[in-house]
Structures are given as structure tokens and as C-alpha cells.
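In this view, the complex is presented without one of its protein chains, the others remaining in place.
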Amino acid sequence: MKIHEYQAKEILRRFGIPVQPGKVAATPEEAEAIAREFNAPVVIKAQVYVGGRGKAGGIQFGDTPEQARDAAKRVLGMDIKGLTVNKVLVTPKLIIKEEYYVGVIMDRATQAPVIMVSAAGGIDIEEVAATSPEKIIKRPMDMRWGLLPEQARQMLADAGMPSVVVAKGGAILTALAKAFLAADASLAEINPLALMEDGSVMAADAKILIDDNALPRQPEFATWAEPEEANPLEFEAKAEGLTYVKLDGDVGIIGNGAGLVMTTLDMVARSGGKPANFLDIGGGAKAEVMKKALLFVARDPQVKGILVNIFGGITRGEEVAKGIIMAQGELPPGMPIVARLSGTGEVEGRALLANAGLMWGTDMRDASQKIVAAISNL
Amino acid sequence: MKIHEYQAKEILRRFGIPVQPGKVAATPEEAEAIAREFNAPVVIKAQVYVGGRGKAGGIQFGDTPEQARDAAKRVLGMDIKGLTVNKVLVTPKLIIKEEYYVGVIMDRATQAPVIMVSAAGGIDIEEVAATSPEKIIKRPMDMRWGLLPEQARQMLADAGMPSVVVAKGGAILTALAKAFLAADASLAEINPLALMEDGSVMAADAKILIDDNALPRQPEFATWAEPEEANPLEFEAKAEGLTYVKLDGDVGIIGNGAGLVMTTLDMVARSGGKPANFLDIGGGAKAEVMKKALLFVARDPQVKGILVNIFGGITRGEEVAKGIIMAQGELPPGMPIVARLSGTGEVEGRALLANAGLMWGTDMRDASQKIVAAISNL
Amino acid sequence: MSILYHSSTKVLVTGMTGREGLFHTKNMIAANTNIVAGVTPGKGGQTIEGVPVFDTVREAVAKTAANAAVIFVPPLGAADSIMECAEAGVPLVVCITEGIPVNDMARAAAFLKEHPTTLIGPNCPGLATPGQGKMGIMPYHIFKEGDIGFISRSGTLTYEVVALLTAAGLGQSTCVGIGGDPIIGTTFKPCLEMFEKDPHTAAVVMCGEIGGSDEEDAAAYIPTMTKPVIAFVSGRTAPPGKRMGHAGAIISGNTGTAAGKVAALQAAGVPVAETIFEIPDMVKKALNR
Partner (left out) sequence: MSILYHSSTKVLVTGMTGREGLFHTKNMIAANTNIVAGVTPGKGGQTIEGVPVFDTVREAVAKTAANAAVIFVPPLGAADSIMECAEAGVPLVVCITEGIPVNDMARAAAFLKEHPTTLIGPNCPGLATPGQGKMGIMPYHIFKEGDIGFISRSGTLTYEVVALLTAAGLGQSTCVGIGGDPIIGTTFKPCLEMFEKDPHTAAVVMCGEIGGSDEEDAAAYIPTMTKPVIAFVSGRTAPPGKRMGHAGAIISGNTGTAAGKVAALQAAGVPVAETIFEIPDMVKKALNR
């Protein structure tokens, strides 16, 4: 789950990491009031779930409260990579001397969180990783000990940071690793970790991703969930218990099991179609769930037809067929649906579909070809 | 550092361990009001830093708010092993079906906290340990992993607890071990861990000792420190940075270094005296500290004379001598003081003492004999 | 004629008394799997479906000599259950549970480095040895006894491909669903090693997907094998940065793409099927059948 910069900083603050004070504004007037309260030049930072805000103009400055209001007016409502800015973070402007990077990211290869440190901070770390990987110091976290303060300092020293950053940044990185574990993050990074003119070190920007699987034991973070405007359907699907990913094509796709759905996408593409989405209804779905999934996929205006591909283990074919039939009345009239049912209840399911006059495919390939053909005949 | 039952339960509560609700009262009227609030029969429990409250009458019952007030009246002000009861914990009476013991204690032999579990709860666990050690299941905590829930359950099962306690008590013991580490405890025990008539499991009583060394990073617990009335001088000494232990005799003893002071105690005892205290001024003490220590020891009305035994490494003899001379005016007139100074600054120190007409000893034995003789001549 | 699970394996089920656990325990028993014990703290002493239930794994092992475990414990307790099995000395653990927090799995993975337990999963359908039984949730009727080893990161795709193999007369020695999570116990390579050593396996089919580099690791090992391997990779049309259902199926930057995996496998001399429908013929060709 993505969270905003101001929320990430709130987590860091709780773990004793220095962050500059800051407040969130939803209107230019609020931004002005906050700037007045700080009584200092401020930065207005768009709070959106994407990187590259700065380049997109999502970070603006205001030396006076009035300028802060104007800056907020420019940023609020702005579109950044398809996301509308609804909130800005107002913080006093920092005089940064040097910028560094520290982060913790779950790594499947080492089966552990990996600590990453670079003296080349302030910019896209993936770019650094791609162009000069030697500038990034990595170390897997030993899950038995966590990251020890001495290990954190050693990494900063190995990255060539100055002595003062080794000392103060070491404490920050240690706390970041603790926060990563305690907050059930899958990513936690401070970029830039800023060395200030006065010799202090602080988190000038922060990004944290929370592991969705851990939300049941992180009730506070669960309340932080917000729809991502770029794909509101994905957010809604999650709330409905469906795994939905929006894609660019016109063939809606529903299946049971992630691998099977992915393979169905590939098969539709191979058959000349363009998948409109990925939707996994999981195991053991009942008719109601099937209906909900169909209506959900159909809400995407790009979708011209839907392919349902079910291999029944726990999921029963007749439940799937019933769900498809139930959905008929509420789907856009004339939208072609092709279903392919195998495994448990396939005979009963196919019979139900045939009785209802619905199309079905003998296998994944046949069904894919049928839906692509049906759409091109529209 | 000792803390009260109600404070220990507050810590347990924060770690998700079920404890019955309870409030602290300092007057019978407060106890009555709390009982009225609970609207149920209550238990009034003396909050004092010693065990064996029950036998001493420090636990009383009240079926009505009026009875609660009367019970609190009986308990408040009561003397339990030299401690006056100033506070009582008022909690709803529990209907306990079975009582068990779970605890975590720092163990020097294994260099780790040891988890202890026994089905023989509700009574003095040290007695169980002494008389039927086989009834206690022990397991050192692996500091790399902490206590795993499965390990906690396994211990409860090994102790022969019923299935429901294995499940619910396992979660409690896991949380207790977490609390032990997070609170920097040196002891954390739940006794009894109670299986209730309704099948729930809870901490009916709790005891936690906080590691003094960790108080700088446990600021909240540091504010919980209270003088133990039985030895208010010890509490005051701690606040002054002195390590002071009250004993029963009449020879006040001051030295530098725990081992040396202990040996001095032994030597005084061997010389026929009875030590009144243990006081270690630590390393590198200045004249002011020496003076403070002397005045401190002299506040014990039992003290008839004082032996100062300093082996100077970092501590300098002349500083010690100066401190003793500075204290003269404020010590009870005629109280004999014998000082023994060796090591750094011994010549200068002895000269200062001689000039001031104060007694000194050539070594620890000589000094011990001199102070014992001086007191017996009073 | 199998790896990991044999008819002699004595299986305990943790989380057996839950809805899922009970349903699949019945199915495993129906597949003639030797289910000797259930473990659910708080339910010790009961007998359910003829299976004695214990409070702890150690007790279950002591009383029944169980030497394998299937885990159906809910997500927040599943890693603890894995560690309990490891500490009780269970040599084979299959974790079906989906949705385990990844930090819990990182901890369990580190714990397993200190214990000689083989973990399959989590978030996997388990494994089946046709004719001998199964550990997990695979629909047992689709299998057929034979000499093809099968490894897959996904569930229903496994069933699809197995059904195709069975229909083509290609029975299976053992089918292993290794799971779709970012952190799993056993990856392709160790499964391939086991199949290579198994005298009853003639060839192996592996179904990979986008994300991670397990397929690439397997590709580096396959040239040392004496047995043919046929591969399939799903997710060719998946866009980067999107999680495709499986927590592990996500392309980060340029790593973990289907194209990269296909290239690595082909470079290792592994025939890679364009669609699952070609797999049976490619197996037959490799075995000259």
C-alpha cells in the first residue's frame, strides 16, 4: 500500500528520526495559514502517489504566506502522471548542504530486507542503480539481529559519507530499519537524507510502502488507504476483495488463479486481442462473486467484451455459469461474453451456459479466439 | 527498579495481555467511588514493593461500595514488612478456576532471559523451585529470535496445562517476553495466570522489575520511581548518584569500588564491629562527593562512627582528605572517623588528615580495628 | 517414483480444524494420503475425521511419528507454524496459506537456515504424487501416474498444464507448486535437483512467470542435468511495476520480465513453449515418445 510523504515522515518521526516540521493543506488558504504559523519561507509539496513530482512542477516555494498561498493554488488540482493533487505538504524551506540516500527494501533473492546506501542522493536511485551501481552500498539485514547501529555507520562510511553523516546518519538508518520492520513496510527510503548547513542531518523526503498482507495487524495504516485516482477501479476492487489490474486493451479478462489469468492475458494477446485488465477471483468463488467480477470489469468503458476462464478445482463450474447468467441483465446490452469452464462442475456449467444461449470455449485458446473474433465483429 | 502491580499491569495491557480493569485509590473514599463505578464486588490490593501481601492482610474484599471503603480503610496505612501502604488497587473480583505461573527472568548462567512456566501458580514460585523443581519448565530465550509463539505454547503444554491455556496463555507468554525486552525488565512475571470460569485467561497479578541501567532510555518508567519507605536513604542515595545499602550495625562504611567496600564490611565484622551500611563512592570522587557521602552515612541514627577506606587509582587521597575535613563541622560532634588512604595522593591525604587531627589507618585491617575500638570507647 | 512426498510419508496438518484446513484434510484423506495428526492450539485431545488433534507440533510428532506437515494456519500465524514444524524437526513442510506478511516470511526463511527443514510455499497449491497421495489443495483427479516431474509457481495454471499432460498420456511422478510469493522456501533449482536424482522421473516441466530471477537461476543449473526440461513462462503481456495477483509476479525495472526468462532458458538449451498447448508434444519429442 502506498502512503503519502507526510505519512511516511510521521512514521519516521515516531522512531526518532529528525524530519522538519510540516502540515498538510487542502486549500491555498490553509497553506497560507500554515506558512504564517511557521513564519519562514516554505516549500509546497504535492502529496501524490507517484515519483517525479519536482520535474512535474509539484514542488513550489513561497517566501511569504501570500506566496505560499499562490504556490499552493498552482499545485493543488495539478495533474501529475494522471493523478490530481488534492493535498500539499507545507514545510519550512531547508538549507541543504549535501544530499544522500538511505533505504530498506524487501529483496526476494536474499529472502530478507536489503539496506541500501548511496552518497548520490536526491535523485532517482533506480537511475543510480542502473548507471553507476558501484555507488550503492548494499547489505542484507540479518533478521535475527536487525540492523545494528554499528553496521549502519559502517555502510555510510563505506559509501564515502563525511564523518558527521556517519555518526548522525547511522542513528537515522538504524531507526529506519527498525521502522521498516515495525511498520511492516516493503520499502522505506529517505531520499534525500540531508546534511544541513548547521551540521544537522535529517530526512528531507521519505517514501514508505506498507505490505498489504500486514494491514490486519497495522490497523492505523489501514485507515490511511486512499483511492489512487489514476486507477480508482483497482482501489475499489481491493475493497471488494478482488485482485484487479487495469490494462490498456478492450478485452475484459476474468479467471481464477494469478498464473492462469496471466496466461489467459498472454493467450488473448496471441489471438490478436488486447487485454483490458487482469482480474483474479481467487479460489472457491460463488455465483455472486462471479457476477460482481463481471459487472466490475464492464465498468471500464474501454471494455468491449469479456473472457471468463475458470479451471475448477475448488471453484465449481455451475457457480461460475450461474454468476454469468445472473450478470446478463446488468451488463451493457450486446456485450459478448465467452466463458471457458474446465474441471469441477464443467458439464453442469456448460449446460447452464448453453441453455442461456451464452458462448463458451472448449479450452483457453478456443475461448480467446472466440472473444477476439466476437469483438472484431461488433 | 521496583514498580507496583498496577504499573506492571499497565505495561502488560500495552502489549495486549488481558488484565482485569482496575484503578488506584489513595483514600477509602476513592476506593468506594471506584467500586461504585465498577458496580461489582471488588478486591482491594495493597500496592507495596514486597511480596506476601495476602498473608499480611494486604488483600481484602468488598462486596458493596461501602464494604470496599471499609476494606480500603483497613489496608491503607497498614504496615507490611516495614512498608506503609499508601495506595491500593481496586479491581473487580475474579472467579478464578485455575492458577498458573509464567515469568521471564534474566539469568546470568545462560547469559539470557530465561522463560519459566509452571502449572503450580498462585503461590510463591521460589518455594516451588526449592521444593519441586520438576514442576517448573525453563527455557532460555534466544536473543536472536525472542520467544516465538510456538515456543511459548510448547512450554505451557510441557507444563501440563489444559488445551485452552496452551492456546490463550501462549499468546500471553509471547507478549510477556516481548514486554520484558521492550520495557528493559530484569524480571517480568504473571502469577497467577488465571483460567477463569468463562474459559478466558488473564493476568490476575503481575510483577515487573525494571533494569536501572536502562532507565535513561525508559523515561516514562524513570518517573515511576518512588522511595521505598523501608529504606528511604537508599532511594535518596540513588538520586544523589551514590550506591548505598542500609545494614543493621553501627559502623558507617565508605569506600571506592564495590569489591573493596564489601571486603571492608567483612574486615569490620572480623574486627568485632557491625557494619551499618555499604556505600560505594565510585571512581574519581572529588572532595564534595566525599563530604556528601559522610553526611549521608551519618544521617542513619544507628551510626556511631565512620570508616573511610580508599584505594586511590583515579580517586586522589588529598581530595578524600579534604572532603573528610570539610564534613567535620556538619557531622555529629565527637563522632569518630577513621580514614585509610592508599595509592594516588596517599602522602598528601594523610598529611592533611594529620594536620586536622583526624585518625587514619595504615591499612584496611588497621583502620577497621581502630574504628571498632573508637566506637566501643564512646 | 516421486520426490518429497511418498506413500510412506506421515502427514500432520496445522490449522486442520479451520474451514479450509478441514475441507482439504478430507480431500487429502480421500486421495489416500496418510494424515496422522492435526494441530490446532486449544483443540488438543479432540479427534476430527478420525484424526487426533494436538496442541503442538512437537506433541503430534512424538505421538504419531509424523514426518511432513501441511499448513493451513491463517496468514498472521502461518510463519510461526512453519517455525514450529522446523523446531519440532519435521523434514518437509508445505505451506498453503496465502497472504503471509513478507517480514514474517523473511524471519521464517532465516530461521530455516538453522534447521534442516524443506519448505514448499507459502501461497502455493502444495504437491501431489499421483497414485500415492497429496499434500495441499491440488485437485487430485487430474493427475495420472507417470514419469514427468512438474514444477510451477502458480496453482490453476498447474492444473491446466497437468490436465494437458494427462490427456496426452504423460503421467506425472510428482507435481510441485512452489508458490507465488516473493519469499518462498524452495525454488525451481532445488526441485530440479531432486527430479534429476529421482530414478522414476524421466523429464521435467517447469512453469515460470514474471518477477524475480528463479527461472534464470534454474536456467544456469539445467545444462548440468541429464534429463530434459521443458519450460513455459507466463506474463508476457504483463506491464512493468504492476503486481499480477501473485505478490511475486511483478516486473521491477528491467528485471524479471518474461522475455528475459525465456531468453535465459533458451540460452541454456531449454525448449520454451509459446503456449501451454505445445507442452505435451515438446515433452514427447524430448523423450522420443
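In this document, chain identifiers A, B and C correspond to the written order of the chains, with residue numbering beginning at 1 in each.
What we mean here is this: a contact is a pair of C-beta atoms (placed from the backbone, for glycine too) under 8 Å apart; a residue touches a chain by one contact, two chains touch by 3 or more.
Since this is a predicted model, take the numbers as computed values, not measurements.
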Where the missing chain makes contact, among the chains that are shown: A, B
Which residue of A:G22, A:G170 or A:P192 touches the chain not shown here: A:G170
Options B:R14, B:K55, B:K97 or B:R144, residue touching the unrepresented chain: B:R144
Hidden-chain contact residue, picked from the options A:R153, A:K291 or A:K322: A:R153
Which of B:P113, B:P336 or B:G361 contacts the chain that the document leaves out: B:P113
Selected residue (touches chain absent from view) among B:P21, B:P133, B:P232 or B:G313: B:G313
On subunit B, residues whose C-beta touches the chain left out of the figure: 106, 108-109, 111-113, 126, 130, 142-144, 181, 184, 186, 211, 213-214, 216-217, 243, 245, 247, 255-263, 265-270, 275, 278, 280, 283, 311-314, 342-344, 363-365
For subunit A, residues in touch with the removed chain: 145, 148-151, 153-154, 157, 163-164, 166-168, 170
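Everything that follows uses one rule, which is that only the chains that are shown with their structure count from here on.
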Centre-most chain, if every chain is reduced to its averaged C-alpha atoms: A
Overlap residues in subunit A, where contacts from two or more other chains coincide: 144
Overlap residues in subunit C, where contacts from two or more other chains coincide: 107
